[in-house]
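Our next item is chain A:
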Amino acid sequence: MGNEEIKTKITELLAASAFDESGEWLNITVSSQDWFSFASQLRNDETLYFDHLFCLTCIDFKTNLTMVYHLSSTKFRHNIVVKSVLDITKPEIETVSSIWQTANFHEREVYEMFGVNFLNHPDLRLLILPDGWEGKNPMRKDFEDPINMIKL
Partner candidate 1 sequence: MWSLSSISNAIHTWLNETFNPTWAMIFEMVIVGVCVIGLFAVLGLVLVIMERKVAAWIQIRLGPNRVGPKGMFQSMADTVKLLVKEGMTPNGVDKFLFNLAPLIAMIVAMLLMAPIAFAKDFVMWDLNIGVLYVTAVSSITVIGILMAGWASNNKYSLMGAMRSGAQIVSYELSAGLSILTIIVFTGSLNISDIVLSQANGWWIFKGHFPAIVSFVIFIIAVTAETNRAPFDLAEAESELTAGFHTEYSGMKFALFFLAEYINVFIVCAIGATLFLGGWMPFHIGNWEAFNHIMDYIPSGLWFFGKTFFLIFLIMWFRWTFPRLRIDQLLNLEWKYLLPISMFNLLLATALAILGWHF
Partner candidate 2 sequence: MVEEIGNTTEGDLIINVGPQHPATHGVLHLIITLNGETIKKVEPHLGFIHRSIEKMCESLSYRQFIYVTSRMDYLSSHINNHACALTVEKGLQIEVPDRAKVIRILMDELTRIASHELWWGAMAMDLGAFTPFFHAFRERESINDIMEETCGARLTMNYIVPGGLMQDIHPNFQKRVKDFLSLYKSKIHEYDELITGNIIFQNRMKGVGYLSPEDAISFGVTGPAARGSGVSCDIRKLYPYDGYENLQFDEILETAGDSFARYMVRIREMQQSVRIIEQLIDNIPEGDFQTKTKAVLKLPKGEFYTRVETARGEFGVYIVSEGGTTPYRIKFRSPGFSNLSALDKMARGEKLGDLVAMMGTLDLVIPDIDR
């Protein structure tokens, strides 16, 4: 399915989505409230069928946090990128680990590295950082570790 068709299809599903076609793949921006229902539609819709979440990450833009989901369909081989802008002071978004099970680990990673709180996540604990980690989230831009970070 080409980008145009995906666009019309997605507009049917979610009218409030914003598109950006400057990159390699179609970028869709959704609000964090709409994300979970939109995600399950992307996964379950017979013509879209985005069943493979191959990358889940977060970007700290200092003014906001942006969740980035790279989705692909193993049936139709089309890819899209879904973004959701979160509030930096209280980043919260619904988990998608019930839709794509790989999101479980990736969301745990984002949780500890960026401090994004995933609502309804089954097992939101520290995965990489040592137990009892306190302080800021290491991948945020304002993170400073005077002991271990070497500035060149």
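Regarding selection, all candidates are chains of the complex that A comes from, given by their letters.
To be clear about the criterion, a contact is a pair of C-beta atoms (placed from the backbone, for glycine too) under 8 Å apart; a residue touches a chain by one contact, two chains touch by 3 or more; residues count from 1.
Everything quoted here is computed from the prediction, not taken from an experiment.
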{"item": "Touch-positive candidate for chain A in this complex, from 1 or 2", "value": "2"}
{"item": "Chain A residues touching candidate 2 - in the complex, by the definition given at the top", "value": "22-25, 27, 51-55, 57, 59-60, 68, 70, 74, 77, 81, 100-102, 104-106, 109, 127-130, 138-139, 151-152"}
